[in-house]
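Here it is, the structure, as structure tokens.
All protein chains but one are shown in place.
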Amino acid sequence: MAAAEDRGAVATYIPPLATIDPSRFGLCIVTADGAVHAAGDAEQAFSIQSVSKVFALTQALGKVGDTLWRRVGREPSGTPFNSIVQLEREQGIPRNPFINAGALVVADINLAGHEPRVAIGELLRFVRYLADDDAITIDEAVARAEQATGFRNVALANYMKAFGNIQHAPELTLGVYFHQCAIAMTCRQLAMAGRYLMHGGLYRPGGARVVSAQRARRINALMLTCGHYDASGDFAFRVGLPGKSGVGGGILAIAPGKASIAVWSPGLNANGNSKLGTLALERVAEATGWSVFSAA
Amino acid sequence: MAAAEDRGAVATYIPPLATIDPSRFGLCIVTADGAVHAAGDAEQAFSIQSVSKVFALTQALGKVGDTLWRRVGREPSGTPFNSIVQLEREQGIPRNPFINAGALVVADINLAGHEPRVAIGELLRFVRYLADDDAITIDEAVARAEQATGFRNVALANYMKAFGNIQHAPELTLGVYFHQCAIAMTCRQLAMAGRYLMHGGLYRPGGARVVSAQRARRINALMLTCGHYDASGDFAFRVGLPGKSGVGGGILAIAPGKASIAVWSPGLNANGNSKLGTLALERVAEATGWSVFSAA
Amino acid sequence: MAAAEDRGAVATYIPPLATIDPSRFGLCIVTADGAVHAAGDAEQAFSIQSVSKVFALTQALGKVGDTLWRRVGREPSGTPFNSIVQLEREQGIPRNPFINAGALVVADINLAGHEPRVAIGELLRFVRYLADDDAITIDEAVARAEQATGFRNVALANYMKAFGNIQHAPELTLGVYFHQCAIAMTCRQLAMAGRYLMHGGLYRPGGARVVSAQRARRINALMLTCGHYDASGDFAFRVGLPGKSGVGGGILAIAPGKASIAVWSPGLNANGNSKLGTLALERVAEATGWSVFSAA
Partner (left out) sequence: MAAAEDRGAVATYIPPLATIDPSRFGLCIVTADGAVHAAGDAEQAFSIQSVSKVFALTQALGKVGDTLWRRVGREPSGTPFNSIVQLEREQGIPRNPFINAGALVVADINLAGHEPRVAIGELLRFVRYLADDDAITIDEAVARAEQATGFRNVALANYMKAFGNIQHAPELTLGVYFHQCAIAMTCRQLAMAGRYLMHGGLYRPGGARVVSAQRARRINALMLTCGHYDASGDFAFRVGLPGKSGVGGGILAIAPGKASIAVWSPGLNANGNSKLGTLALERVAEATGWSVFSAA
């Protein structure tokens, strides 16, 4: 990848993320047959940040089913990840579950009247189960840093509370959200955790059902149309796979029926998505023909 | 389809479309092996309206290649098909080629310094070639009605002209646009014309190349993320196929490698897309497993 | 005022305000010669709410002078009092000091590194001095209710904090703001407190200088262009006096050189301004020729 000199800039607004070496790069591909292909820093844990929104959405759909869509839309937002404008026009209903406002409503659903640590523990257990790896943890330093600097998220939660679309005290919902963003995973763990979206909702072929086939398709659809904020269209255009990015530099991409792919490189492009990670996925998709838009 | 009593309302702002019987329904599926499956009013011609944007975009990409993307974005708009707000914020660059503003820029590219009738003739010949049917025509009454009532489109073209993103006199570019919207096709013709998007850019398997495989994938990606205005996310969620709708009630949907599907029913839902047509495609996708998000 | 049957609806989002009898009406006019003309419920204390923004702005200008305008604009907003949209477009700089976001920045300036109760005490003393009445108090029940329900204001403060335009912890700044809104005054007290804006900045003719003549003119100008949220133009059109309204139903209006007028009636119109109060001021201005736009 010699041509990709400019690796983009590391996210700096969350202090612990600002110190990550931008030259790190990891990739892990789990194919449908269960084979695991890892490269580079694939065993290095990083902060999954917004990639966690996929797992939190899956958890919330398990709790409340499609009634979730009364509180969150499923359209691309056309605005940056932390925009508050759309909420005013649409009366506190976030455009989709993958922008911050939508993820806050999802966190509010997952909180379900419990203590934040209960909801967070439940999500962590779910992710460990999906990845088949109990070593996955939450980075408390990152969670505290998010809490200390996340004024925009505090604004979003309180704003939706004013519209009645946050049911708990905003600080509790925010506690869940900040902790889910701070889950640390390696590329290998993340690619393993994404397998159910490759296998039509099954844990593995012939294995336990995590979600129905329809729900797996729908989560994939949301990842494709909304997974990269206001660069979702460009990611679909260039890569052609459902994917969800995080400002920690990680991306989870799914080739339905074929592969679950995790890539990590902390340098971000102007839209807040991993620059090398996106490029790597574009090349993987080109080389394998895994784009969902391919004739093959 | 007895449960689908409410067929939606016919578009009334273009007078000739307002008289169409809303109970009409046609469907045609051309599969990868070339078999044609037609049902209902599949041989009835209708105004393809915005479905023409797919063919016009293909034509314009053939003329100017990827330089087209300097003048048009490729992100979902998050706004209705004829919104002008986004243009002000983004300095006259439309969000994508499938909203009206973007299609006007595409028409401006296709005009290429010629008389409007030259550009229109060229597009009509291209569509006839794709559909392998020289009987396809432009409905002049519809074109005239669009011209007489299309004040919003006149506004959009002049607005982009003010930003320098329309190169011809706006009335000439509008002439091309209004005529391309007035192309009349049957479901059979439309499904035939969409084959190159199913076949990775080939006219037919082993046949002439219409566009490169990459370009076919990318047009499919744009149809999926942007093909249904501010209901694109919902269409991807429910149907899971690249598709482009028109206010005439037609939808072209592509299952890459598997099928080109045209459906027509003139009653529209609140977002301006065919109500029964969308439902029919949802059922076809469910029954066949053709969703691009399926594991199978 | 028999024709004004519909007195509007009392603000309900702050519970203690919801119980006020909407039929109350008070008016007090202090003329340049010091004469006090009171009518109706002019001695009944009410929650001055946003009228406090005038006194808080005066206080903040005294602290930091015209450097205040680096953090707050002075243009009408064209949006409702609690809109957050404009803040995103303009990078956390509120349009003017009389919308909630602007008043929060003013409160942040008045806080000046002290405990909230210090800043609040200082403002209360200033208002008592202006009104020459030490009986003015803060209604703690109202302050608590604002705090308990003011999620939108919490959102605004945190949102501006994210842009660096709130310097203290948002909850401290909000504490000042919620308490200043809860100041309770009678029409008589309010009209007395507004005298310095009638007298070109003097406490009384020949008395102490509260602000410079230029600053008094400028505060009057801001009240005229921005004092009634997105109905400021209409108030100027109908009444023609600088004025500032509050959702408690009070309005302070100034006829420069002629009168300071306070009116109170808790029923609000669609823009959140006192319905009868506005009508009363329109009639007073018509009868007296005090409009600043009059030739006389």
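Note that the chains take the letters A, B and C in the order they are written out, and that residue 1 is the start of every chain.
Note that in this section contacts are C-beta pairs under 8 Å (C-beta built on N, C-alpha and C of every residue); 3 or more make two chains touch, one makes a residue touch a chain.
These figures come from a predicted structure and were not determined experimentally.
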**Request:** Give the labels of the shown chains that the missing chain contacts, considering the complete complex.
**Result:** B, C
**Message:** Going by the contact rule already stated, which one of B:43, B:88 or B:115 would touch the omitted chain in the full complex?
**Reply:** B:88
**Message:** Tell me which of C:200, C:248 or C:277 is the one touching the absent chain.
**Reply:** C:200
**Prompt:** Given the contact definition stated above, which residue among C:24, C:71 or C:95 touches the chain not shown here?
**Reply:** C:95
**Message:** To test your reading of the contact rule: which positions on chain C touch the chain that is missing from view?
**Reply:** 73-79, 86, 95-96, 198-201, 213, 216-218, 220-222, 224-226, 230-234, 236-237, 240, 242, 256-257, 291-296
**Request:** Could you please point out the chain B residues that touch the chain left off the display?
**Result:** 83-85, 87-89, 151-152, 154-159, 161-162, 170
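Note that in this section only the chains that are shown with their structure count from here on.
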**Request:** Taking each chain's centre as the mean of its C-alpha atoms, give the chain farthest from chain B.
**Result:** C
**Chain closest to the middle, measuring from C-alpha centroids that were averaged per chain** = A
**Asked** How far is the middle of chain A from the middle of chain C, if each middle is the mean of its Cα atoms, in Å?
**Response** 45
**Message:** Counting only Cα atoms for the centres, state how far chain A is from chain B in Å.
**Reply:** 32
**Inter-chain centre distance, chain B versus chain C - centres from mean C-alpha coordinates, in Å** = 54
